[in-house]
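The complex is shown incomplete by one protein chain, all other protein chains being positioned as in the whole.
For reference, chains read A and B in written order, and residue numbers begin at 1 within each chain.
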């Protein structure tokens, strides 16, 4: 059940267990992803060599797959890490970064969805829509203006829930309001700040946090995903509030990691804003 | 024509259009390069897999090529992305990082110059001199003491203009005074701060900013290049002024990105220092 206590318990487990999380991610945001994983209480390992992904996944508690700077060499590594995670019942989150930006990336994403069946898929509106519509179209890695305009909240929610149902997974569609569905319930998260779009990799960092949270909570992946989204959103708000004079997007990225490590039960319950539809 | 209004207009267009810029860059500075691209008002996409660079370049407005951690696999990707950019009339900036540091890197750079014909080449004195003299010699990726001493401003200006003429491109030679030439005019930019040499990748970040500026200004590449150099230089000065007690090169890198996002018309006109020769 999704109430504040259950959501906080999911976070507390991350801090108590400090799960090792295997990330196969891009070289642009690997550093902040590793740092936010530490900040939320887990421990990251980045490894993508095919000769070792099985070993690395075996000692980890979960897997984060991010195709931000995907290259051909890494596809087999992703698939093998994914198979290992599945075999060991380790939860998997998949971030289809820029899935609509190239035919290649789209096919890689479809392949991952089909062969690995991730437990959680996290994307922005354009990315989730690309997967939903099974065709590629988007402005690079950001959400397109067209998508922002034409997709009303209710149709985004419909899409999120139907895709979750179809993929038998939790789907997270980020935006001004973040939408999370397990194919039955829909949760709207109102936390977050527009500055998050002004730094590279806040989306990648959310996926790393989701990976940490589901790794510590394999039996309540939906709740853990909602917790991760709320926690990241609160971090985004706190980071903004903590900006001083002359500080802007450079400092914001640093303060986002600061904030993540400072969230405790009181802050979480006071600031978390969500509703279940 | 190069006057403050034209130079500011080039910047304003970056902020208005927010062009998607395709970067093929190194893994050391990819993160700050992406962040400074966002800070100046554009949107970055990093992608180097040969199977997708054509698609990625097609949805972008320009291309940034940086050979900082170049490897064999990426050469074909660079060439294909470059050909696509040329075909679509997208401007290209090339940063021959450490071109004098190895025979391999030198040959890669020559190959890029010959086959892609970039619109802008940006390097420090040693890098530009390496290309100019068609031989490799330099101390790693920094400017050599020898070059600093023996190349007077006037000979550096001569070299910059002649190379620009020869390559039919804009050439930017960075140093205490930055020199920019389109093969006819020479512009000296006096902005900047020596702390920029104490962080990794301030040169790479300048190339990313140039890429953003020319992507939004394909019809005035020279002006856009001058604007980018001034803007980066002002950011370097502001970042230094914003350092507090106990803050040094770590904080400086963050404040450089902060400063880039804070530059408006008033700051630009008040602080920009350049002359046309």
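By definition in this document, a residue touches a chain if its C-beta (ideal position, glycine included) is under 8 Å from a C-beta of that chain, and two chains touch if they have at least 3 such contacts.
Remember, it's a predicted structure, so these values are computed and weren't measured experimentally.
Screening A:2, A:38, A:88 or A:110 against the full complex identifies A:38 as the residue touching the chain left out.
Here the missing chain is touched by one residue of A:46, A:88 or A:110, and it is A:46. In the complete complex, the residue from A:7, A:20 or A:156 that touches the missing chain is A:20. Mapped onto chain A, the footprint of the missing chain covers residues 20, 27, 30-31, 34-35, 38-39, 43-52, 55-56, 59-60, 73, 238, 242, 253-262.
Considering the complete assembly, chain B touches the hidden chain via residues 26-29, 31-32, 68-73, 98, 101-105, 139-142, 198-201, 246-251, 253-254.
FYI, only the chains that are shown with their structure count from here on.
Centroids of chain A and chain B (each the mean of its C-alpha atoms) stand 33 Å apart.
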